[in-house]
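One protein chain is absent from this view; the other protein chains keep their places.
And now, subunit A:
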Amino acid sequence: MAAPLTLLLILAVTIRAALYRSSLADLIAERVEVVSPLTAWKRVVEGLALLDLGVSPYAGDVFHETPLIIYLFHFLVDYAEITFMVTDVITAVALYLAVKDYNKQVFRKQKYALEAERYPLDCLELIRSPKEMYYIPLKVAMFYLLNPFTILSCVAKSTCGLNNAVIALFILTTIKGNVLLSAIFLSLATYQSIYPLTLCAPALLYLTQRQYIPVNFRRFSFWWFVAQYAFMYLGSLFVMICLSFFLLGSWDYLPSVYGFILSVPDLTPNIGLFWYFFAEMFEHFRLFFLCVFQINIFFYTIPLSIKLKEHPVFLIFMQLAVISIFKSYPTVGDIALYLAFLPVWSHLHRFLRNIFLVSCVLLACSALFPVLWHLWIYAGSANSNFYYAITLLFNVAQVGRTVTETKVHLAASVSGFVYRSCCLTVT
């Protein structure tokens, strides 16, 4: 299994290296779909220059990455391309290992259930054969590494790749059941972009299940575990924040990074939903809608955790999708991360409704983004409405896809009679 993975990695790195050398790299690095004000490499370079001059990198309102990133690139700036390629490789390998482990567990569970004859006969086709599952981790790695979105984001040197790597490592350590490392990577992800905070819920659900602690609010053991995890999580977050403070010697970065993410002052068009809405809005409604939009992202955690508490890994997938759709500065790199998980649930794809329609819409939108951007910005013949319409369609397609995926997953996981009826309605 290592050989195909190695081949895949070599292929992926070759593609990226070739693109770095081509004239396309500059073009891609300018695309608003690929880089956001948070993740643009140009801004990191600006921050580095300011740092070298002895000025706070956050002076001048250009740089919005976290201090740890800028100190990382302080040492690695000459090897930036290699760093980004290695990051992608790390993400892919982490996802590969995580999915491999997860599949083993699923298979074990399925075997016990089969032995106990808990499955009705007519859902046997949903049971997954080991042969089929053998290729899934590789497919996941392939979906991540060869996804054009990931390639674009890597070639643009968007720091989104680093965030993805941290989240992938978090998923890996969680699935391996390492509580401490899981908390550390989660806090690192939160430190990077706040939103991964919502991944707390699936991580807790998964780790409690793994340690056979029942999710019961009246049990002491459950609360004790939550407290342990929260302590590790908050502790490492505290360490990182203080470390950043000592590195920079000021708290400048808090408003510049987190304030920037939460209050969305930069309305450069991107593939998200914020920019057009806030550009059009009257100023006195801004705060209210800002709160609504931001709470929107965090809010889904509660219903989803209740509904999907038996399936924490699927919950992680859902949360990643929700974050990448609704976050304030989304890029295609974020989407690539959750798209990589699709093969894990490949056995359900037959039941997805309108999958053809939704995929076509996603495909067409991805092609239309640059075209409408050209018409708006360069030709001057279209306007922002054209571009936003495509953004909206793109996100509606994503939401549609996510919703059907959840429905089907829920339907497939409920056994017996209920399952059968669901299956009928779904198909």
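The rule is short, and it goes like this: a residue touches a chain if its C-beta (ideal position, glycine included) is under 8 Å from a C-beta of that chain, and two chains touch if they have at least 3 such contacts; residues count from 1.
FYI, contacts and distances are computed from a predicted model.
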* With one chain of the assembly withheld, which option in "ALA-interacting subunit", "Alpha-1,3-glucosyltransferase", "GPI-anchor transamidase component GPAA1" or "Trafficking protein particle complex subunit 6A" matches that chain's UniProt protein name? -> "GPI-anchor transamidase component GPAA1"
* Structure fact -> Missing-chain contact among A:F75, A:F217 or A:F356 belongs to A:F356
* Of the listed residues A:R219, A:R286 or A:H374, which contacts the missing chain in the full complex? -> A:H374
* Structure fact -> Against the hidden chain, subunit A presents residues 125, 132, 347, 350, 353-354, 356-357, 360, 363-364, 367-368, 371-372, 374-375, 378-382, 424-425, 427
